[in-house]
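Following this message is one structure expressed as structure tokens.
As you look at this complex, bear in mind that one protein chain is not there, while each of the others sits in place.
Chain IDs A, B and C follow the sequence of writing; residue 1 opens each chain.
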Amino acid sequence: MLEELKKEVYEANMELPRRGLITYTWGNVSGIDREKGLFVIKPSGVDYDKLKPEDMVVMDLNGNKVEGDLNPSSDTATHLELYKAFEEIGGIVHTHSPMATAWAQAGRALPCYGTTHADYFYGEIPCARNLTPEEIEEGYEKNTGMVIIETFRDRNPVHVPAVLCKNHGPFTWGKDAANAVHNAVVLEEIAKMNFVTEMLSRGVEPAPQSMQDKHFMRKHGPNAYYGQK
Amino acid sequence: MLEELKKEVYEANMELPRRGLITYTWGNVSGIDREKGLFVIKPSGVDYDKLKPEDMVVMDLNGNKVEGDLNPSSDTATHLELYKAFEEIGGIVHTHSPMATAWAQAGRALPCYGTTHADYFYGEIPCARNLTPEEIEEGYEKNTGMVIIETFRDRNPVHVPAVLCKNHGPFTWGKDAANAVHNAVVLEEIAKMNFVTEMLSRGVEPAPQSMQDKHFMRKHGPNAYYGQK
Amino acid sequence: MLEELKKEVYEANMELPRRGLITYTWGNVSGIDREKGLFVIKPSGVDYDKLKPEDMVVMDLNGNKVEGDLNPSSDTATHLELYKAFEEIGGIVHTHSPMATAWAQAGRALPCYGTTHADYFYGEIPCARNLTPEEIEEGYEKNTGMVIIETFRDRNPVHVPAVLCKNHGPFTWGKDAANAVHNAVVLEEIAKMNFVTEMLSRGVEPAPQSMQDKHFMRKHGPNAYYGQK
Partner (left out) sequence: MLEELKKEVYEANMELPRRGLITYTWGNVSGIDREKGLFVIKPSGVDYDKLKPEDMVVMDLNGNKVEGDLNPSSDTATHLELYKAFEEIGGIVHTHSPMATAWAQAGRALPCYGTTHADYFYGEIPCARNLTPEEIEEGYEKNTGMVIIETFRDRNPVHVPAVLCKNHGPFTWGKDAANAVHNAVVLEEIAKMNFVTEMLSRGVEPAPQSMQDKHFMRKHGPNAYYGQK
């Protein structure tokens, strides 16, 4: 079942090592079929060079495994909560990509310092709070999702398709699995640029709002004119 | 038309991912035929691994598309202004290469700290000011060019073939498209070196003027003696 | 003799250059056969691209060469002491991987700033003290091992399978040679992340203890649920 989606999710997973975003098995990608209410996710702890499309695990939105011989990613419950809360998204990625993870470990949101950021993310990329000991103890992965959702209470997840989880690492999402990986690549790149920016100029200010608006809108607004129609 | 120039511009564009200067489609190269008054530029948002020489778009200096099925780069109006104002240049590159972009995001000119810089750029590489909200609102890409030209009012663009656009990224140029890419590679390399230099020694001074003169002149002066004649 | 172990240790050694952990011959891996009381180690100063499984040197736990035409690694006496003191370990790695070595040169333990660290190492990765001039003069490599053992007097080497030797570099270990290399790769990655973390936020605190417990235990505890059973 969902052979096409499994293949898409498999390909999106394989893009992670190709783009240098992961070491060993430190990442996972999922994609959802909204009509069927099922999502497909990488199995837990399987080496990327042994992964096959048919290893992908099919889950329903109650957290039941619908198909698959292997255990789903240990982060499945986080993906599940995000799919339920963010209805417009079609794919989710988690990595420990080094530069984004460094910002997460520093507990800092990524400010918008330039157009590279503004072309993809409208405003800062927030850093979600730590889970409480209670939230960690019981339902850790589900609560990781809940805290991300709390972080987006006043944010539009389509306009800011990424979050940093404090002392952990990034989650990104998008209209499908491939797009979510694209956003993970962009996040890592701006995490690197912004690190160097701050080293070069302590106290540097975010890019002017008018510039942020312009770049986000020329790619994502109703009158977008970037690319081919 | 302009088959030779299209091929040159195509090859120069393909050099960007090979040199690690771009992620996804974050860059564009153009080249001009001064006699015909036409320039050739990458189409907007097309993946580098799908790009073909015949996809290059031909533009005139009034901003009209003369040939090509695809939309030209969204930055075409910036290239156009630079070709009109800087009459000696034959090629232009825009990238978001990470180290140069970090300096642009920090709003800082690149000081000349050594001979690597002085071999290519005479004096600091300036950082152009931000556009005003009005300049962004109406004719953003054309005004990006106008602000670069304003930055070079008292500078020779042949002696300093690069600029950083604040909160955005670098533009470089050269005698042709390939040479403009060469300068983009050099810029990224010195942006990296100079970052580390400042980290190692806060308050470090630029290289002595006599050394800057010597290195620029031994490669570019009337009595240049670097390389083969 | 020990053909299978020689092959494993050879393969683990070859993984070091593939993972970018070493320059030239700056590293060595060994593996032990606990039943026979013999360990196999890389020969000293042999280029990785000329190394063959049959070049591996077999040593006993008294430091005698049991088999092999070549001299064993100059760090053999360190490996020997660690095998004798840490009875649960099956493989050891020494490298000069750049980021871990930088922490060692700074004389600093690696704090646990996030889950990437906590997934593998329980608590900080300690930095062993410098050897005294006397310890250096006589039995330097053996004493390097003794000082590592001293550092783990109140630590469990299975829970913290790595150490930084001050002004020198890292040693890691694991259940076998391949696992010890795996830990060396992880160590280098977190050394990089943690460096950037500190640059982004001077005075940053370690990850909450409850989070460290959770991540270490979900991979290594009695009820571990990461990966496939």
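Annotations for the structure displayed:
We take it that contacts are C-beta pairs under 8 Å (C-beta built on N, C-alpha and C of every residue); 3 or more make two chains touch, one makes a residue touch a chain.
Please read these numbers as outputs of a predicted model, since none were measured by experiment.
Partner chains of the missing chain, restricted to those shown and counted over the full complex, are B, C. Within the whole complex, the absent chain has one touching residue among B:113, B:140, B:171 or B:216, and that is B:113. Shown as candidates are B:38, B:160 or B:207; the residue that touches the absent chain is B:207.
Checked against the hidden chain, the listed residues C:30, C:78, C:101 or C:116 yield one contact partner: C:101.
Mapped onto chain C, the footprint of the missing chain covers residues 23-26, 43-46, 70-71, 74, 96, 98-99, 101-108, 130-131, 133, 136-137, 140, 167-169, 195, 198-199. By the touch criterion stated above, the residues of chain B touching the omitted chain are 113-116, 182, 185-186, 189, 192-197, 199-201, 204, 207-208, 210-211, 214, 218, 225-229.
Note that only the chains that are shown with their structure count from here on.
Ranked by how close its C-alpha mean sits to the mean of all protein C-alpha atoms, the top chain is A. Separation between the centroids of chain A and chain B, computed from CA atoms only, is 33 Å. Chain contacts: chain B has no residue touching two or more partner chains.
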